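Here is chain A:
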Amino acid sequence: MSDVLLEIENLHVTFASPHGPIRAVDGLSLRAERGATLGVVGESGSGKSVTFLAAMRLLDPATATVSGRIRLDGVDLLTLPSREMQTVRGPRIGMIFQDPLAALHPLLRVGDQISETLRAHGDISRRDASDRAVAALRRVGIPSPDERARQYPHELSGGMRQRVMIAMALVLEPELLIADEPTTALDTTVEAQILALIDDLRTRIGLGVVLISHSLATVSQVADTVAVMYAGRAIERGPCSDVFGQPQHPYTWGLLDSLPAVDGGHESLTPIPGAPPSLADLPPGCRFGPRCGYRMPACGERVPDLVERHAGHADACILPMDGREGLRRAPIAHPANSEPAP
Partner candidate 1 sequence: MGGECICVMGRYILRRLLWTLVVILIVTLVTFVIFYVLPSGDPAVRFAGKEPTQQVVAQVRRDLGLNHNVAVQYLLYLKRLVVGDKYGWPGLGFSYTTGGAIAPQLWQRAQITLQLVLGAAVIWMLIGIPVGVYAALKPRSAFDRSSLLVGLVFISTPVFWLGMLLLWLFWATLGWLPGTGYVTFTTDPVAWAGHMLMPWLTLSLAFAAIYARIIRGKMLDTLGEDYIRTARAKGLPERRVVTHHALRASLVPIVTLLAVDIATLIGGTVVVEDVFNLQGLGSWVLYGAQNQDLPITLAVTLVATIAVSLLSLMADVIYAYLDPRVRPR
Partner candidate 2 sequence: GGSSGSAASGSGSRGGTYRVEATDFGFSNNFDPTGEYTTNAWGIYRGLLIRTLVGYKMIAGVPGNQLVPDLATALPTPTGNNTVWTFTIKTGVRFAPPVNRVITSQDVAYAFQRIATPALAAQYGFYYSTIAGIDAFASGKSKTISGITTPNTRTIVFHLSQPTPDFLYRLSLPAAGPIPREVAKCFTAPGGYGRDLVSSGPYMIQGSPTVNVSACGAITPMSGFDPSSKLVLVRNPNYNPATDSTAMRTALPNGFTFTINTNQRDIFDRIQAGLTDDSLNAPPASIVAQVAGNASQRHLIHSGLSDSTKYISMNLAQAPFDDIHVRKAVNLIMDKAGLQQANGGPLFGELATHIVPNTMYNDASSITGYDPYATPGSSGSVSAAQAEMHQSKYDPKHDGLCDASACKDVFTIAVNTSQDTNEIPVVQSALGRIGITLNIRALPPSSAGATVSTVANNVPLALSQGFSKDYADPSTFFTPLFESSSIAPTGNLNESLVGLTPALAHQLGVKIPAGVTIPSVDAKIAACDAIPTGSDRQSCWIALDKYVMESVVPWAPYLTQHDIHLLGSDVTAWDYDQSSNTTAYSHVAVAANKQG
C-alpha cells in the first residue's frame, strides 16, 4: 500500500507536570492511508488521543513538548507555521470527538457551527454557507436537515449530535477524518449506525479514516489496518484480519484473551496481570515487560522497535518469531494475579 496520507514517525509527546515529565507518547510510528481506515486501539491512557491531538497541533504548547515528524502528504505538520496549520485543520483533516454534546458549542445553532467552518476557510456568503451546512447534514443522514440546522446541540439526540460532528468535520471535504472514540458515548444500536456511516463515507468519498477506540471489537469491525498502542508506543500494527487473526505481541494476546465472547460460555478469561506503568515512571526496556508472561532478560534492556515481520504486519517484541503461537498457549510464568495501584 503506497497511498500514505498521514505518516507519524518517532513521535514523542511529553507533558510537564509537578511530578516530573509525563511521557504520554514515546517514540510512536504510524501510517494512515487514503481511502482506508486505520484503527488505533489501546487501553485508557495509552496515548491514543494525544497522538492525534499532536498531529492536529491541538496540544497546549505550554505544557506539551512534541517532537518527531508528522507528515501529511509529505509535509511535516509540526514545523508548519501556525497560520498554515489552520488551513490543514478543517480543509485537510477533520476531527471528531468522543462526547458530541461536549464537543459542540452549547450556545450556537448547529447549522451555524458548520457554516462557520466554511466561512473561516473560504470566501463564501452567509447564505451559501448555511445551504452547504444543511447539505452536509443531509449527507450524514439527518432527517429534515434544514430544521435541525436551526436547533441547538442539546435539542438533538446523541446519535444525531455525532452525525452533526461528522458533518462538520467533513463539510470542507478533507482527506483525513480522525475519529477519537466516536461511539463510546452512544448506544449499541446507534454505535452501529455511526460506524456504518463513517464506513460508508470512507468508501463513497475516498476518505482516509483514523478510528481511535479502546474497544477491540469496534475497531475490528471497520478498520483495514490496526495499530495497538501500549504506554505511548505502537506495539503491533498490521492489517486488521492479521492483527486479530494472528496477533503477534503478547499484549495483544492478552487483550484478546481478556474479552468475553458474545457467543462464549462461562469459561474463565485470561486477563493480563498487573497494570499499565505510570507514564512518569516508565520501566526500562520493553514497557510491557513487567506484565509480560514471556519476559526474557533482554526485555528489560532495550525498548524493542516496531519491526515488520510479515507483509504489513509489524510488532515490537523481542520474542523469536518462530514458535510464538506455541508460546501463546503455554506461558512461561505468571506474575501476581492482581493489578497494583497505579
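One rule holds for everything that comes next: a residue touches a chain if its C-beta (ideal position, glycine included) is under 8 Å from a C-beta of that chain, and two chains touch if they have at least 3 such contacts; residues count from 1.
Inclusion criterion for the candidates: all candidates are chains of the complex that A comes from, given by their letters.
No experiment lies behind these values; they were computed from the predicted model shown.
Novice: Quick one: in this complex, who touches chain A among 1 or 2?
Specialist: That would be candidate 1, which touches chain A.
Novice: Which of the residues in chain A come into contact with candidate 1 in the complex?
Specialist: Chain A residues touching candidate 1: 53, 56, 58, 62, 82, 86-91, 94-95, 97, 99, 102-107, 116-117, 120-121, 152, 154-155, 165, 168-169, 172.
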